[in-house]
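Here the complex is missing one protein chain, while the rest keep their positions.
All chains are identified by letter, namely A and B, in their written order; residue positions are counted from 1 within each chain.
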Amino acid sequence: MSLVFYIIAALTVAGGLASMVLKNTVHCALALTIAFAGLALFFLNLDAQFAGFAQILVYIGAVAILVVFAILLTRGSETPKGGVFSRTWLAGLAVAAAVFAVLGWAILHTAPMLPGATPAPAVTVQQIGQALIGRYVLPLEIVAVLLTAALIGAVIVAMHEKEGTK
Amino acid sequence: MIRNLDQIFVLLQHWLVNFLPASLQGTAGVLINAAAIVCVFPVLFAVAVWLERKGLGRMQNRLGPNRVGPYGLLQPIADGIKSLTKEDIVPLSADTAVHFLAPVLLVVTAFMGFAVLPMGRNMVLVDLDAGLLFYFAMGASTELAVFMAGWSSRNKYSLLGAMRAVAQMISYEVVLLLSSVVVVMMAGSLSLTKIVEAQNHYTWGIPHWYIFTPWGLAGFIMYAIAGTAETNRSPFDLPEGESELVAGYHTEYSGFKFALFFLGEYVAMLSISGLGTTLFLGGWSAPFSFLTWVPSWIWFFSKIMLSIFVFIWMRGTLPRLRQDQLMNFAWKFVLPMCLLNLMVAAIWRFMGDGWLRWFVCSAILLLAYAGVGLTELRKKNIGPRSYRYAE
Partner (left out) sequence: MTPLAGYLLVAALLFSIGLAGALTRRNAILVLIGIELMLNAANLNLIAFWRYGPHPEALTGMMFAIFSIAVAAAEAAVGLGLVISIHRHAKTTDLDQMNRMKG
């Protein structure tokens, strides 16, 4: 468990925690970006270069900006009067703590049975390309159709309605 | 001796690293290379600033700066001293943390792109297998810095400028990626060193640069358009249009932070020119086979400075595009042409060698361009040209 792992873990968990706790919504979105960057560093640490760069490109380059635009379009940067946590915050926190307790117990209980340090796999982008067109061509095409549907759907849902058809 | 001159920086780095014990040599080598990049490109930034001011001045029929040093060559130093000594004004209601971090993030992500550009034979900082993907990942992070700058200033003009800039950058990011994918398709690798090596062959003295093929030329033109839009340069500089929005998203920045934005913009320009030369203009390879004795890094930097000159030329010549015209252009014209270019490149690959594929591919691209252009022009009723002269 090297020092690099602890630093990246601290960064990611701090970013995630800040994104759920801060009052200003735009600050939450920027802390989420830090969490995304920390996860990309994790992927690079795990020798998954393609996944790491794709994470930066898609999440930081597109999803974070999308979230920020949505916050600005819904006047989210003004803090609400009734506080930022809902009335039932205690139940939510308890559920999340219970989930973490169960997951943590499962991991620590099976820790001796997990595989140890294995040598790094040498993955080239060419292998990923071959896999995408060879073995995973059906998921690739389905994801393409899904993205097209999501694109059209998001535009239609968020479009201004025509004035006469209210 | 010629090979030594070509590899002079590599040999210099090896000589410096040999002074250290063996355990530190790896990190020291990387640190020396990174320090070289961080030192060289700001010098190129100073040269580009001087070139811009003198070049724009001459194109606008006036002298540029000519007081500070011969031909104004020391003007960038004077600019630097000015921006370092100006007072750093932060608005009272600005979000101080985000306001401070925005220029830092911009400059960091702009410099990160240079890590994968091959600047000469064996002169790349990190030879990543997915080098092009890393470059675009760093480019995508620049947009967030622009938004942070505009939002944290708590200024409606800054926010408006930032939103326009981000919308423009996202639209043209897609075009940039698609026009680079054609090169990846033909070279067979995302690694930039392999892309340059695929272009380093000569037939009858002329190199196999991708710009000398029909799909490469179309791709290069679209890459150049997208690159100009990504760095918010004229004719796509509405977000920082001086007559429109004061200064757009960097209105509320003064002193050194403004200098950082300026540096970030020009370094991004140098970076995009660097990637453009790597992908389409053959990187560090010489234009004719009898010129290969000139060191490779001289060719790379000359091509970058040539691209910078073309950027400045476009700024001095073309009028500014309006925001909706710009977005229309990206989504309705350039993006379909990019997809057509991908198909044309595939046809090129499967037709095999010969003059027929040149004819077919050029015909497809020219017909599509002319067809779309003519149908769009017919919709606008443009009368005969009329001139108005000053009395």
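One rule holds for everything that comes next: a residue touches a chain if its C-beta (ideal position, glycine included) is under 8 Å from a C-beta of that chain, and two chains touch if they have at least 3 such contacts.
None of these values were measured; they are calculated from a predicted model.
A.B. asks: Which displayed chains does the hidden chain touch?
C.D. replies: It touches the following shown chains in the full complex: A.
A.B. asks: Tell me where the left-out chain touches chain A, residue by residue.
C.D. replies: Touching the chain left out of view, chain A contributes residues 1, 5, 9, 12-13, 16-17, 19-21, 25, 28-29, 32, 35-36, 39, 42-43, 46-48, 50-51, 54-55, 58-59, 62-63, 66-67, 69-71, 73-76, 80, 82-89, 91-93, 95-97, 99-100, 103-104, 107-108, 111, 114-118, 120-121, 123, 127-128, 131-132, 136, 139, 143, 146-147, 150-151, 153-155, 157-158.
Everything below uses one rule, namely that only the chains that are shown with their structure count from here on.
A.B. asks: Quick one: report the Å distance separating chain A from chain B, using the average Cα coordinate of each chain.
C.D. replies: Here the centre of chain B sits 30 Å away from the centre of chain A.
A.B. asks: Give the list of chain A residues in touch with chain B in this complex.
C.D. replies: Residues of chain A touching chain B: 26-27, 30, 33, 49-50, 53-54, 56-57, 60-62, 64-65, 68-69, 72, 77, 124-126.
A.B. asks: Applying the document's contact rule, which stretches of chain B touch chain A when the two form their complex?
C.D. replies: Spelled out, the residues of chain B in touch with chain A are 95, 98, 128-130, 133-134, 136-141, 143-144, 147-148, 151, 159, 163, 166, 170, 173, 188-191.
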